[in-house]
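Note that this is a trimmed complex: some chains were dropped, and none of the rest were shifted.
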Amino acid sequence: MQNLRIFTTGGTFDKRYDPIKGELVFKNTHLVQIIENAKLNYDVKIESITAIDSLFMTDSLREEIAKKCFEAKEDKIIVIHGTDTMVRTSKFIYNKCKEQNKTIILTGAMVPFALENSDALFNLGFAFGAIFNKEYGTYITMGGQIFDYDKVYKNKEIGKFEEKK
Amino acid sequence: MQNLRIFTTGGTFDKRYDPIKGELVFKNTHLVQIIENAKLNYDVKIESITAIDSLFMTDSLREEIAKKCFEAKEDKIIVIHGTDTMVRTSKFIYNKCKEQNKTIILTGAMVPFALENSDALFNLGFAFGAIFNKEYGTYITMGGQIFDYDKVYKNKEIGKFEEKK
């Protein structure tokens, strides 16, 4: 019914702690558990495309993500992505899908879901709240705001997304 | 800028465990911490009207909540409310505020914010995502859906909100 797909690509959102390495790494995504906790009345498809820190995202991976969005039969798509290059990836998605009637929202987290005081669940909830009410297009949502994909940048000094003037 | 106010009234969302009583009770709201974690780029006013299980909500309290919504200078209002009588309270709010240009969303949680696997943060994020994109009106959001205040009921068998046929 609700016709929604989530693609995960890693990012801070999905990082976990590896006790042997002593650092944050990627294993399986938290999205399955998160969606179960959200107690939705409808099904959501969750698909992991990759699981990396977005600093290591390549343009060829971005093309793959854009292609996945393009080929998805759902017209509402949420992409979980690292914050550092989320804006760059959004351009690939827009360019690939701009002639489709799809609402695509990229979101992520400043603090991993698995850690205290995370913003991951709030951001995901925001993306859900926006996606059913937004026109077709490609958007980024972080920190309680939704931006057109080409009108936003990450202010790395303060760790927040801001409108591009 | 964003012009948003949150009223808290208690509900499952805000329950905490009292180790002496051995039961879930209300102390101060979690909303202040939650909003801090959400890393918003704008201010949100948080005001506690009451802190009760919504089974004990009276119509006179509902009138007070509706009056608070009516008098608020913000035109976007989120009301945190217990799920059992959220629908009834929404009618009082609608009736009081229907001629104002305000978007008012009631939300809550099936599992308290302070417990594992809570849906509280997701629901709040959803309310934020919806409130900037919805027409004026009174709505309820739970479980990844948003409903007109008069077209929803809580299915207590399964613990989910459903559209009223």
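All chains are identified by letter, namely A and B, in their written order; residue positions are counted from 1 within each chain.
Note that contacts are C-beta pairs under 8 Å (C-beta built on N, C-alpha and C of every residue); 3 or more make two chains touch, one makes a residue touch a chain.
Remember, it's a predicted structure, so these values are computed and weren't measured experimentally.
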item	value
Overall copies of the shared sequence [whole complex; 2 in view]	4
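Keep this in mind: only the chains that are shown with their structure count from here on.
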item	value
Equivalent-chain rotation between chain B and chain A, CA atoms, steps of 5 degrees	180
Averaged-CA centre spacing for the pair chain B and chain A, given as whole angstrom	26
For the chain A and chain B complex, residues of the former touching the latter	2, 33-34, 36-42, 110-111, 117-119, 121-134, 141-146, 159-162
